[in-house]
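Here the complex is missing one protein chain, while the rest keep their positions.
Each chain gets a letter, A, B and C, in the order it is written, and its residues are counted from 1.
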């Protein structure tokens, strides 16, 4: 069969969108890796390209020639079953291939993809791989934005990325508590025509007890109250691991907050600005979300509660930490082969986040989307919504 | 009111049982801490005593005099809110107080408890604290046994602890798959007359889908097949964190297994013996339990499935890893004060185990008991039961 | 007084020479720091500039305005007494200031220096500071070359830096053993008109016993014999710390050597080439130099023996490890103030190297020059000359 025209257009648009994100960068910004969980932008550019070369072109396109024989080694990431790779912490040590070369690699692979897809019949299985490749690249678009924020926001000069990225849109609604009645709810992705990841499949029933959930995200202003009430010093609010983490990392506020002359400032992609008090809180860990909720004598929703309630409130500005550990749904099956490494192997020691953020790529989140991170990580646009 | 006579007797019996466990030890065995998560036996003896001194006698017994002013510093463990304490990794660095002195401390506190309880009226709240103290000490009895096994079983001389501790009782039943029908199940502890921990409370409904669970634990023999089939070398069976752990720790078999001249041996509390093939597997991590289940194309039960099905099979020889992360039940409330640090603060990054083991103290487990450990830990008598 | 015209010209030439070294680099190469002891080239460019701004212009040039108020923080290195600075391991995390900006900084400061020196009288003390600044920058020129080699030579693509940098010139002399008679020798720098570092001053007498020293450096060919004789596996040849280092780092050959299909190759600044067998060995640690000498049943010369004998042989292609620990000469005095941190504070746990290398800047070494590094470091062009 021929590839869906829609998918082909989405593929091309996605390849372009990735590059658009990088437009404001200087060459030097593409190279650095200030901390293990951040990757250099040039690595993201290469890795999303390698994905298509490795899983689509190499095996399917007749006469396709690799752009460079060593790029698989440089740009593979976590696919242990596909071969050797540069150790993650070393990504920032590589000055070569240079940025220009990587853009040439992108252009070469994108063109080869288009040529191949326009001229050939493909199987349904291969179309699925291409669709995953598109969504994979959208995930890296979000990581690009948060990694760029980390790179610039941890530079002592605090340079801005762009003035056109509004992080702090204020939700003007009044605070309300939405009541969700007890009962059996259907959880998971059931629309067979729409793309979703393997971890959303396995539609199943979950019994939920009667609860209340806030129509609004917690704001900066509310979190300042928590800080001023000594929240970071009250051991009884924190998990044991959280408390150790606070001491080791000397954490006293969300990431990117700066205390200057008795006032709070926040680094944004537009540069350092006074804290926007009414804006939704972001760049907090699960630990901080939990401690804040403890202090309020409330709690975080589970991912099931969130999914059952989400149609009653606005979401999409912050990834919302839930109380749920990231675990397989009943009857979850890992896909076969290398792409089976995509989601399942991370299903331990991480927490689910629901919703989406201002950095999430267009059409890349949905009601059933399960994002996940280790509980101490803060560089995504994470926030929290209370339940009780 | 007067303390229940039953509780007083249980208290005395528990204090004695702890010391009985230590009978076979040499003085030197009481002292060492070969790894952070193991505590020296003398520390367990002191810590369980300090608990009663700190939470019962100090605040309630008129004219009670501390046995030694510095023992709170030495024997406090994780109660951050109660004051300074010896860092956990340093417990094995302390030769003093010596074993004899600690037994004197135990005798002094036990006698003071009896005197106090026989002569005084106490509140219901205090009785609850005493009951928790008894259960706390029973937990440390199990830890004493597993810590002693670690201490002796990691000594190059592999000395035996006792010939009277049978680890390897064989379950003679045939393998069957028990079918549990879908439906709403009541989970949690509802018997208000029986003791339970805070983490079991909050009875609630859980919807469970139709599933099968094995009537038997996985045996050593079955696990040898997994090893021989290359289970430890097949990356696709493992979580990402598990795979890293395997490489770092060079793990190729369960803890206490030794490969000598092409045969498997296992260190037991009775010394090194040939592997008992039909005995239930033990000393595995959650990671290994999960990988084994993947290899079998099955899975671990959730803690809810286990609780719903447990009346249909025998349990109590091995703590059984479940797929469930250790999280609060709906409406879970931490108790107030220092004892609120008991369970709730560990509710992240750990996995629930259900059942009980041959090292579990008498009357210390029950249908709703939730044990929990980090997924890589193997020194408890952990095993696994498959579901599908 | 007016500055010496020679010094002014040397200053300008040195500023230019630094930039010439960087000509072959791509922007990305300026940024990375693959290991703590290597600095990003852009850091060297900025740091050598900051030195003149901080120690010359800021305090002496009327109306001088800092190029950027935060650059002192970014480009200070080890002058603890001068203020806060970026932690050394973080230098590679900084994408900004960018390369172009740093070149602008260089141009701005160089011009300000020239303007200031041409128009003003200066003191002898300030002239000394400028002279130190020139020599300081020459030291960084050598580090630039070796750091660039590290950055490119540890990249999996093994890119070349330049085809015009000959590392492997062969010494055609026959091997001879030069006999140096016992007696008192004058050691240290006595020419008051020529520049030298503080650590060379304090001319003093050293009694040297009769010994022999080789007229030639050890060659690659001779070192291959050592490897093939199992030198890296024979514990009795090595210091205890060296043996631990070998195991931890899995060292089996000099740095930049590659074993490909049973042949030795070496990465050079011109790219990967077959090992030049007759060329002088380089990129070895003191530990390896010592073990090789042990194996030969000879030894390394002391720095005093080297200085007493150096007029009898050619030197300057490799820094030569000596047996001497880096210690103060009798009557050594640290200069006052921040520049006192230059040499003296490193006089522990390091070994002296004598001579100079093909990467050493013009006019930057001399008979009395004392280079020093920790014994395990190999990224300089280090070699060895045997004594007996």
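Here is the rule we use: contacts are C-beta pairs under 8 Å (C-beta built on N, C-alpha and C of every residue); 3 or more make two chains touch, one makes a residue touch a chain.
These numbers were taken from a predicted model, which means no experiment stands behind them.
Engineer: By the document's own contact criterion, which visible chains does the hidden chain reach in the full complex?
Structural biologist: The undisplayed chain, in the complete complex, is in contact with B, C.
Engineer: Consider the whole complex, including the chain that is not shown, and state which of B:86, B:203, B:240 or B:367 touches that chain.
Structural biologist: B:86
Engineer: Per the definition of touch given earlier, which of B:96, B:124, B:193 or B:261 contacts the omitted chain?
Structural biologist: B:96
Engineer: Can you tell me which of C:204, C:258 or C:278 touches the chain that was removed from the display?
Structural biologist: C:204
Engineer: Hey, which subunit B residues sit against the chain that's not shown?
Structural biologist: 26-35, 42, 70, 73-74, 86, 90, 92-99, 151-152, 154-157, 159
Engineer: Taking the full complex into account, what residues of subunit C touch the chain not shown?
Structural biologist: Touching the chain left out of view, subunit C contributes residues 78, 80-81, 184, 204-207, 209, 211, 235-236, 238-243, 286-287, 290, 299, 323-325, 327-328, 330-331, 334, 340-341, 345-349, 351, 375.
Here, only the chains that are shown with their structure count from here on.
Engineer: What's the overlap between the neighbours of subunit A and those of subunit B?
Structural biologist: Correct list: empty, since no chain touches both.
Engineer: Give the rotation angle, in degrees and rounded to the nearest 5, that superposes the C-alpha atoms of subunit B onto those of its identical copy subunit C.
Structural biologist: A turn of 180 degrees brings the C-alpha atoms of subunit B onto subunit C.
Engineer: Looking at CA centres, what chain is most distant from subunit B?
Structural biologist: Chain C.
Engineer: Starting from the mean Cα coordinates of subunit A and subunit B, work out the distance between those two points in Å.
Structural biologist: Each chain's C-alpha centroid was found; their separation is 37 Å.
Engineer: Return the distance between the CA-based centres of subunit B and subunit C, expressed in whole Å.
Structural biologist: Distance between chain centres, rounded to whole Å: 58 Å.
Engineer: Counting only Cα atoms for the centres, state how far subunit A is from subunit C in Å.
Structural biologist: 45
Engineer: Indicate the residues of subunit B shared as contacts by at least two other chains.
Structural biologist: As it turns out, subunit B has no residue touching two or more other chains.
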